[in-house]
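These notes concern the structure reproduced below.
A single protein chain has been removed from this complex, and every other one stays in its place.
Now for chain A:
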Amino acid sequence: MIVQNIIDIVAEIKERLQSELNHPYVKKFIHHPIIDEDKLLYLCSFMQQASVKEEQLKVYVISVMLVQIALDTHDLVSTEPVMNDQHLLQERQLTVLAGVHYSSLYYNYLSKNGFLQFMSETASAIKMINVEKMKYYKQEFQSVDDMMNSLFTIETALIQSVCSYFHNEEWKRLLAHALFIKRLIHEKMVYINHGTSRLFDWLRSYLSIHKDDHQDILEIVEHYISKSRKIIDDLNSSLHFNEQLKMNLNQLIMSTSNH
């Protein structure tokens, strides 16, 4: 398969996703969901190397992306009291419904194609993700490892379930750790730019780190990034990637040393 093909596939799926996500009334009130192009590339590359037929590949990837976006959308549901703010209420209502709509489309995609076992695997991951999201939201952890494991599940359970369905442990590790690094870098950037992030705030409070002591807290997160980077480095030599994915992973690895 030449590089152009994966680019074309990713572009086509993105377009189809955008059209699925486009509800004329909902988009008046809530931001159009962001499609994670890295995730899209990871899924397409994985499916392609697993020799999944192109039409089936599209169904698998679109459905997984839809449910991922559904779960992400529900993270945006606000918690503050509405009082008499009709606009805030309407925005919240449509955020809830947009998420439900995307998950219903995920089920619909898989049903139409009879991918029931795949649905079972991914539904189980969705369940796990929501358990961990609740723990993460409530910040009920006994150790830093506990919290990192929770974040790891939230970020990677879906893609892990896809790789498990195709019985590919190496790719599962590779893609999961790549996504985890991405999330940790994101958290780090949010913290650096805004001085607060759910992850960093919990670490600071749990480890009783003084609010001006940035270095200690950054080092902890850096430690987890390094661990995941090492796993990717090890797998890099044993797996074959398309050029697009190779470039993406190289950039990801490079970005871990930039920050």
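Here, a residue touches a chain if its C-beta (ideal position, glycine included) is under 8 Å from a C-beta of that chain, and two chains touch if they have at least 3 such contacts; residues count from 1.
Note that in this section contacts and distances are computed from a predicted model.
Engineer: Among "Heptaprenyl diphosphate synthase component II", "Heterotetrameric sarcosine oxidase delta subunit", "Phosphocarrier protein HPr" or "L-glutamate gamma-semialdehyde dehydrogenase", go ahead and choose the protein name stored in UniProt for the chain not displayed.
Structural biologist: Going by UniProt, the chain not displayed is called "Heptaprenyl diphosphate synthase component II".
Engineer: Among the options A:127, A:211 or A:227, which residue touches the chain absent from this view?
Structural biologist: Of the candidates A:127, A:211 or A:227, A:127 is in touch with the missing chain.
Engineer: Sort through A:65, A:119 or A:225 and give me the one touching the missing partner chain.
Structural biologist: A:119
Engineer: Have a look at A:7, A:52 or A:96 and name the one touching the chain we're not showing.
Structural biologist: A:96
Engineer: List the residues of chain A that touch the chain left out of this view.
Structural biologist: Touch set of chain A with respect to the missing chain: 23, 25-26, 70-71, 74-75, 77-79, 82, 89-90, 92-94, 96-97, 99-101, 103-105, 107-108, 110-112, 114, 116-117, 119-120, 123-124, 126-127, 130-131, 133-135, 137-138, 140.
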